[in-house]
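A single protein chain has been omitted; all remaining protein chains appear in their positions.
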Amino acid sequence: MVALKLLEKCGVVGVSSISKEGVAEHLYKALYSLQHRGQEAAGIAMLEGRDVRVYKGLGLVVNVLTSDVLSSFKGCVGIGHVRYSTTPGVTIEEAQPFVVKNPRFSFALAFNGTITNFLELREEMARRGMVFTTRTDTEVLAKLFAKNLLECGMDYVEAFKLTAAEIDGACSLVLVNDEGELYAYRDPLGFKPLCVGRVNDLVVIASETCALDVLAGLDDCEYGAVNPGELVRVCEGSVERVRIASSPRRARCMFEYVYFARPDSVFDGISVYRARERLGRELARRFPADADVVVPVPDSGRAAALGYSLESGIPFAEGLMKNRYVGRTFIMPSQELREEMTSLKLNVVRDVVEGKRIILVDDSIVRGTTMKRIVRLLRRGGAREVHVRVSCPPIISACYMGIDFPTKRELIARIMRLDELTKYVEADSLQYNDVDGLVTGIGLPKNELCLACLTGEYPLAKSYEFELLERELRKE
Amino acid sequence: MVALKLLEKCGVVGVSSISKEGVAEHLYKALYSLQHRGQEAAGIAMLEGRDVRVYKGLGLVVNVLTSDVLSSFKGCVGIGHVRYSTTPGVTIEEAQPFVVKNPRFSFALAFNGTITNFLELREEMARRGMVFTTRTDTEVLAKLFAKNLLECGMDYVEAFKLTAAEIDGACSLVLVNDEGELYAYRDPLGFKPLCVGRVNDLVVIASETCALDVLAGLDDCEYGAVNPGELVRVCEGSVERVRIASSPRRARCMFEYVYFARPDSVFDGISVYRARERLGRELARRFPADADVVVPVPDSGRAAALGYSLESGIPFAEGLMKNRYVGRTFIMPSQELREEMTSLKLNVVRDVVEGKRIILVDDSIVRGTTMKRIVRLLRRGGAREVHVRVSCPPIISACYMGIDFPTKRELIARIMRLDELTKYVEADSLQYNDVDGLVTGIGLPKNELCLACLTGEYPLAKSYEFELLERELRKE
Amino acid sequence: MVALKLLEKCGVVGVSSISKEGVAEHLYKALYSLQHRGQEAAGIAMLEGRDVRVYKGLGLVVNVLTSDVLSSFKGCVGIGHVRYSTTPGVTIEEAQPFVVKNPRFSFALAFNGTITNFLELREEMARRGMVFTTRTDTEVLAKLFAKNLLECGMDYVEAFKLTAAEIDGACSLVLVNDEGELYAYRDPLGFKPLCVGRVNDLVVIASETCALDVLAGLDDCEYGAVNPGELVRVCEGSVERVRIASSPRRARCMFEYVYFARPDSVFDGISVYRARERLGRELARRFPADADVVVPVPDSGRAAALGYSLESGIPFAEGLMKNRYVGRTFIMPSQELREEMTSLKLNVVRDVVEGKRIILVDDSIVRGTTMKRIVRLLRRGGAREVHVRVSCPPIISACYMGIDFPTKRELIARIMRLDELTKYVEADSLQYNDVDGLVTGIGLPKNELCLACLTGEYPLAKSYEFELLERELRKE
Partner (left out) sequence: MVALKLLEKCGVVGVSSISKEGVAEHLYKALYSLQHRGQEAAGIAMLEGRDVRVYKGLGLVVNVLTSDVLSSFKGCVGIGHVRYSTTPGVTIEEAQPFVVKNPRFSFALAFNGTITNFLELREEMARRGMVFTTRTDTEVLAKLFAKNLLECGMDYVEAFKLTAAEIDGACSLVLVNDEGELYAYRDPLGFKPLCVGRVNDLVVIASETCALDVLAGLDDCEYGAVNPGELVRVCEGSVERVRIASSPRRARCMFEYVYFARPDSVFDGISVYRARERLGRELARRFPADADVVVPVPDSGRAAALGYSLESGIPFAEGLMKNRYVGRTFIMPSQELREEMTSLKLNVVRDVVEGKRIILVDDSIVRGTTMKRIVRLLRRGGAREVHVRVSCPPIISACYMGIDFPTKRELIARIMRLDELTKYVEADSLQYNDVDGLVTGIGLPKNELCLACLTGEYPLAKSYEFELLERELRKE
């Protein structure tokens, strides 16, 4: 049975040096700044001499891209990838970049997203004689592109147009070829972020703007979005941008603003930090509570909690502390201890919560067990009342664009009414943001966002496989 | 030339199970919660069968105390240690606990502190035939104790009394012996913290109360300080406390409240979080500024910044973001890149700082280079004005009790006047807390604190070696 | 410029359990017994559930196939590979088995040999739309086979026939598919060995018979050669053998008998140990010397030295000792030290050589530097005369079938006449076996052996690339 790849939450980067200096360390720094987008695997591909060379491994950027590895790369243009996966058995074959080495050309690509029709595409390509070595959409995308490249006489722009027309789904992609060109492409609905900018003599593509800030350090940098449907071509210092696909709407993943991106990033003109602060303000307007202090779940709920405090006038305080030394979970002794440690990474600041009525703010609730534990910690610390406020509305539907979603049994919002959940987590009150509050908070028009997991309304026709999966979910 | 050990900032823990259950995982959890007190080495020693067995290694708790190691320990009483060191060449021999295995007795001890007269003690012991295998004060302390133990007929309490009378300096110590007893001792001036408490059926000693909270999880726990000069003896479920040394004053290290301890710990009745918040309030009272937003240096300046915001009424916002994936620095490629990465772990949130007059709050300034970089980052992000406020008064003297201090050249407060420093870090204004503000903020009487590094007035006669070192410092 | 893959000296294995027991540990043991055929990489592929799963890594079998890895494989049919490479930068992508995962079928294959026309095949396949991810002949072979499989309606036997007709060169191959079938194929000239046999309820394919002996332990086993041009199909306990390719001659690599194979293996009816002993006897007959003792270069020259001793009546003695703890060379400090250590692994037994006239026997001379060092060692140990005798005639031409060959400058036999070489290695006399002696010693008809590297007469038309390479060699 084929498993649909729904779990891709990754980071991509591409760097090209106009002055032909080595970019390996730049790729390293950029990937390191995108580490929050994926900790399972990391890899880079660079033009080395006249061939594209790739190196990838399982683990964190600092562990995979060691000093020895980096210093073996000399190229002045390349791409990189960090991979997220909830499946424990991720193998090196599934890591990116994916490299193609044909007799007369070679390239490597990496992407963040999900090609929703990759099974149909693979079937079709296999029927015409294509041979596959993995079961990933990444390989399908790379080979489809290679096929198109051959069919249009090695014209990369043309090949991108052909490919864009054939694939459905989320696709924020970077590609480097053996001619030293760097490309970036973002699907016309703009599901996942992708930005392009300049830092000194470097042209940089990245999933998030924070990567450009980090590369810039104290120097200036400028950046903007790779627009939905746009192809960017970087070659010999010139940056060409051309629209190769279009759509009547946008479908920016709302979860990037709510939880996934770094707060210091800016997506399509929206500051992620400010969006989260506004989500907190909307919560305060819609779901006020009589309380003494606003406490965030660190670090994810902090910006929203500050927004709630600013709007409500109730003072903000750090009533929960987080242990920073969590380390690679798999090196922790025993599964049990590992789980326990993960939950134990939070501790209460008694002096802040003792005798207080608390508004506890977090970005989302998925399984409910963590929230229940936090409420108990606060009560054990002496809190008089705990009012839970959540930036994100209830998640009730599956995502098919790259954000991890649990099975029905785990989607707490599908199995408990609000009053049941309030009781379950032992809160005095509990309120989710509503969809309007979310849209207002993010600050983009509703039809520019993908809200499918909140509303069940999908911006794209669902693929056959997704329908199947959803049916299974319904049966559970 | 012998180097004086001034750099010990460590964490200790001791656990004894009344119901004779294994305590290895409890030691692990407690050390993990004290990881911020030392990342260079970790170790545990437990009563195994009729002997005391030790295991220690270089690195983080999660890396040293692996599943295999933990499961090889079965004992129901033991101690643990995490070690801090600024010297890069820390060796396994210097890690703690230190074990003594004589024909008729064995014990292991671990401590946080500095025995200031250890060179004199070692000289004297060597003259009488004692043989040493390291150059540490830890070995001197352990062998002095063993000697006293033999001389007083194996009476541990008596041996502690003798030892306490002979040593000078800071000493928060735990000890486990082959009779299953657990001891804790804190020097009469109480330089470094040490607490004792109960979690379910465990008696727990730890450097900080957060370790007891973490062991308790959702269960109740109670704790209090091991009082200065007090010896605690835990045996067969009974906890005896006896004062074995006294002093007319206390000398609690002010830096524990300002920077070093976890904010969720409580020392001698003072909440660390609240102390830091009060330090911020004192700063706001003494050194106000006309500004739009209060921004902390994360994570160390957050509580003080919140205090400043509460007192001044100027809104608080997170204008700087910190990358959490720093990893073990030594696996990062190249020294240069390592340094760069450390500084690059901070990025600015442009939307928060752009066009704003900012009050930037941190706990202390040592070398000034980091602060200079942060001010520049804020300006690059569009800040109109940057007013630096620092919780801790200028550090002008060497510490000889276990907090790292740089050489004179690096002690920025000794080589620059305030106006020079303001200019150096490129701030619009810069103000340190004053000593009164510090004392008021912490909330303890002045004569209960050690302020030596701020005032040059030492609570103890200096040892000969320290005098020498200080003379060198003056010459620089 | 494309580098021709000339260096493949590998080991392959395939195991199928008739009683459907797991075969992972059997694959492990078999690969371990073939470790001498390649130490750079190891891998296995097994039918797991309904899919073919592969695991491979760089390093020795014991390091790659750890306990965790092995116990994650449950299948009852699979293949394995150990890879040899002189190129230091071998990457995981080039390791075998190579897996194909198309929508409707999957298989993995591993082979020992060289597809001499793989560049032409790749060119042709790429022209027809095939996409490649490496530059290896392994990928070309696997994708050619997949293409043929699709074209002949998923008939594996037919696909093997088509593939055999298209490829030139050496190919001893194993393949496992998602239907649980195991295949083995050997090219019609039989360049590289391949055997098939039965151990208890296992059907086993392996490069050498020693693998079957090791699997058998104290149990019985039977085996024979996979005949040149033969396809073996193992399925549900039945073993079918069918000739699918033929050739008027054989071209068994003489170097397998002389040096590469384990002495306890039997190839095509010839005992490798006995062949080497006979080579020593031929040497003694053709190139006698007046001496006191016959000394082997351990361990490669031992069997031939015993043969020389038996034929000449001159006593055999171990005058040189070898250090067994060489370890993975790459973990030895510094390149210089590494080289030095490699040479230092030999030491002289003074009592054996002192004052003696010595006949020193080795299997071959490639660069001459090692032999020179050994002769010097013997003289330093007191040897009066040293007469070098070499089982293998001078290597004067390039191999294109999988045995490593050095460039012209390093092929000592191409740059020095016998008298020059004798002087260079500082021997009293030096004699190579002649080609007739070699053929007689091995015990096979001359037209059943590949002697190309000794005679320059190639059993197959050379590929265009080989011609190029040879031309370069000539120019040097």
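Chains here go by letter, A, B and C, matching the order in which they are written, and residues are numbered from 1 within each.
Just so it is clear, contacts are C-beta pairs under 8 Å (C-beta built on N, C-alpha and C of every residue); 3 or more make two chains touch, one makes a residue touch a chain.
Bear in mind the structure is a predicted one, so any value in this text is a computation, not a measurement.
Shown chains touched by the hidden one, complex as a whole: B, C.
The residue from B:21, B:123 or B:155 that touches the chain not shown here is B:123. Annotation: of C:104, C:350, C:367 or C:423, C:350 touches the absent chain (contact as defined above).
Among the residues C:77, C:162, C:306 or C:358, only C:306 touches the chain that is left out of the figure.
Touch with the hidden chain on the side of subunit B covers residues 92, 98-104, 119, 122-123, 126, 128-135, 142-143, 146-147, 150-151. The chain not shown here touches subunit C at positions 25, 28-29, 32-33, 35-36, 39, 60-63, 65-71, 210, 213-214, 216-218, 220, 262-264, 266, 271, 273-274, 277, 299, 302-303, 306, 310, 315-318, 321, 323-325, 327-328, 331-334, 337, 340-341, 343-344, 347-352, 373, 376-377, 380.
Keep this in mind: only the chains that are shown with their structure count from here on.
Common neighbours of subunit A and subunit B (chains touching each): not present.
Centroid analysis (C-alpha atoms only) places B farthest from subunit C. As for how the two copies subunit A and subunit C face one another, over half of their interface residue numbers coincide. Note: centroid distance subunit A to subunit B, computed from Cα atoms, is 37 Å. Between the CA-based centres of subunit B and subunit C the separation comes to 61 Å, rounded to the whole angstrom. Centre-to-centre spacing of subunit A and subunit C amounts to 48 Å, using the average Cα coordinate of each chain. Across the assembly, subunit B contributes no residue that touches 2 or more other chains.
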